[in-house]
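A single protein chain has been removed from this complex, and every other one stays in its place.
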Amino acid sequence: MNPEQILSSFKESLGEKVLDDRTVERKVGTVAPKSVYDLWLTVDRSDLHDAVAYLCAEYNPHLTVISGDDLGDDVAFNYHFTTGWGERYGEATLTIRTVVPKNDFRLPTICDLLPGAQTSEREKHEFFGLEVEGIPDDRNLFLPEDMTIHPWRKDLQAETDKQVKRLVKWEERDE
Amino acid sequence: MNNRSIDLEVGGSTACYSVPVGPVHPALKEPIRFQFELDGERIVGVDIKPGFVHRGIEYMGMRRNLIQTLYLAERICGICSISHPLAFTQAVENAAGIEVPPRAQYIRTIIGELERIHSHLLWAGIGAHELGFDTLLHLVWKVREKAMDLLEQLTGNRVDYAIPIFGGVRRDIPKEKAPLAYEALDYYKRLLQDLIDAFLHDKSVEMRTRNIGVMTYDQAVALCAVGPTTRASGVKKDVRVDMPYLAYADMDLHAITPEDYGTEPIGDVFDNIIVRLLEVGQAIEIIEFCLENLPEGELTSIPKVPALLAALKKASGEGIGRHEAPRGEVFHYVRLEEDVEEMAVWKVRAPTYGNLIGWVPKFLGDEVADIPIVAASIDPCMCCMDRVHLVDGVGAESVKTKTELVRLSREKTRRICG
Partner (left out) sequence: MSATIVHAVWQGIVILFGGALLGMVYKGFDRKLAAQMQGRIGPPLRQPFYDVVKLMVKENVVPDHAVGWLYNLMPLLSLAAVGTLLFYLPLGGFKPLLGGYGDLILILYLLAVPSLAMVVGGFAAGSPFATVGAQREMVMMMAYEFPLAITFLSIAWRLSVVLPGQPIFSLTTLAANPLWGLVGPIGFIGLLLLFLSLFIVTPAELAKIPFDIPEAETEIAGGLLAEYSGRNLAMFYLGDAIKMVAMASLMVALFFPYGLANLFHVTGAWGGLIDVAFFLVKVFVVIFVAVITVRVGFARLKVGQVTRLFWLPVTGVSLLGMLLLALDRFV
């Protein structure tokens, strides 16, 4: 399975919507090294649903997790997919990255395309305060139900720190 | 276009009462709360609330340098304790471009597979206990002790082995220790068939696990389940095969499904037992391969820790690390920034996180009596899954120094001993 094919087919189908793409090739194996690939793709927030729909239609992906990166004024969300499982050396990771501004903090859900995304989206909702439009269930998952803080937001750290209980003082570094 | 919506509700009857299971319950080895809607003995609805072992690991990890975070990553879980360092070191090595010598790769694989053996045997004992079959629990855990002894002889610890470091491993498996390993492997090879007989040929176990907790192939794919849970449904997802790494890249492995035992995969608890017991056999073969083909060479590419820390500080980039833990795919994502010691982003995804929503179709339609064994069938590891904060709901910040904590605990001991 050729990873270049994946990225070029994305570019063909989505055209201008693909803002940035990158292929990282690594060698594994000590006896007869072979290549494995990590693919990175950036799309705009409004095209996210289309990109994931295209992925689900063509490539039968597996969603690992959604990770978030607080960049200051906006937050970048990385949707970590993998595609091509089932065959030896057939899988490649494909991360679709989208940047969301904090003053308009919402994203469409992909639970209609991939029901397994629910856990990740709920986690982003509670840890970042992201509003996921159309999610079937938006209660807090890991944090207590009445919790209102968003621990992963770097600009809301003061609020978070007020509610954190530290058991041990660590070398004055946890202030 | 595939229709990816799956039925997460059981229709046709009204729930009579609701039974909470957890966070403290004899069926659960770790805290998690289920709320079951029951119609007599039949389960018609389930609500899952995790988060009781939330400890703030990613929060802490992003405020420490990478080697301190490595120790933290190991302690995310006790049973799958090397899975997180293996994935984490992979992620950082991919981000920073650090190479791992071949001998280190093989040693990492050996310890990883030994952990798989002990974890699957632990699960088998727990499964037997949930069924009320305490005899199997005690016998299987007695058998498991051999793997724990071997791990202690090789690494110095029964859990949390502290073997991987960025760029290699910290301890060697010298030639003198190889006979110990071979002895333990022979022990397991002899016992494997007895284990399979005890679990798979026992009528009462079969009565309790066949067609219980079923997750079909389509459900497993749509819900992105991982590990033996999804392989029991026939989905051939295995990171060691699909995207090989470490010594797995030199071996010809295949994902184990119930078809290897000769039966059609249904995705019930019985299939889960088949997959995990056969994986113990596969792990034994992998360890033997690694011991026989252990390449010579150095243990780590950057031996001096200050040099390593300097190299990591200078590095920038993103990296993904994946490992097939005993419970499924463990995933770490790391983003490093130049001239910053801490990581910018660290995302941990434990296998139980992915299997969490898979619990819902497994429970629906079964009976109350099946709750423990179905809950145990995905081999849940809540401490891997919950990670972040230790929060005091009242809001008061309470900082205690280490000396104060020790003093408090000694006081309490004195109080109890009277």
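Which chain is which? They are A and B, in the order written, and residues in each are numbered from 1.
FYI, a contact is a pair of C-beta atoms (placed from the backbone, for glycine too) under 8 Å apart; a residue touches a chain by one contact, two chains touch by 3 or more.
Bear in mind the structure is a predicted one, so any value in this text is a computation, not a measurement.
Participant: Considering the full assembly, with which of the depicted chains is the omitted chain in contact?
Facilitator: Within the full complex, the chain left out of view touches B.
Participant: Would you indicate which residue among B:Asp47, B:Asp202, B:Glu285 or B:Glu341 is in contact with the undisplayed chain?
Facilitator: B:Asp202
Participant: For the chain that's not shown, point to the residue among B:Ala27, B:Leu180, B:Ile196 or B:Leu291 touching it.
Facilitator: Of all options in B:Ala27, B:Leu180, B:Ile196 or B:Leu291, contact with the hidden chain holds for B:Ala27.
Participant: Which residue among B:Phe34, B:Tyr59, B:Phe133 or B:Phe289 touches the omitted chain?
Facilitator: B:Phe133
Participant: Would you write out the residues of chain B that touch the absent chain, in ascending order?
Facilitator: That gives, for chain B, the contact residues 17, 19-20, 25-27, 41, 128-135, 138-139, 142, 202, 204-205, 207-208, 367-372.
The rule is simple: only the chains that are shown with their structure count from here on.
Participant: Looking at the complex, which residues from chain A come into contact with chain B?
Facilitator: For this pair, the touching residues of chain A are 24, 26, 28-34, 36, 38, 40, 56-57, 60, 62-65, 67-69, 78, 80, 82, 84-93, 95, 112-119, 127, 140-147, 149, 151-152, 160-169, 173-174.
Participant: Quick check: in the complex, which residue numbers of chain B touch chain A?
Facilitator: The contact residues of chain B facing chain A are 1-2, 4-6, 8, 49-51, 54, 56, 58-59, 63-64, 94, 102, 105-106, 221-226, 235-237, 239, 241-247, 249-250, 252-254, 295, 318, 320, 322, 329, 331, 333, 335, 344-345, 347, 349, 353-354, 356-357, 386-393, 395-402, 405.
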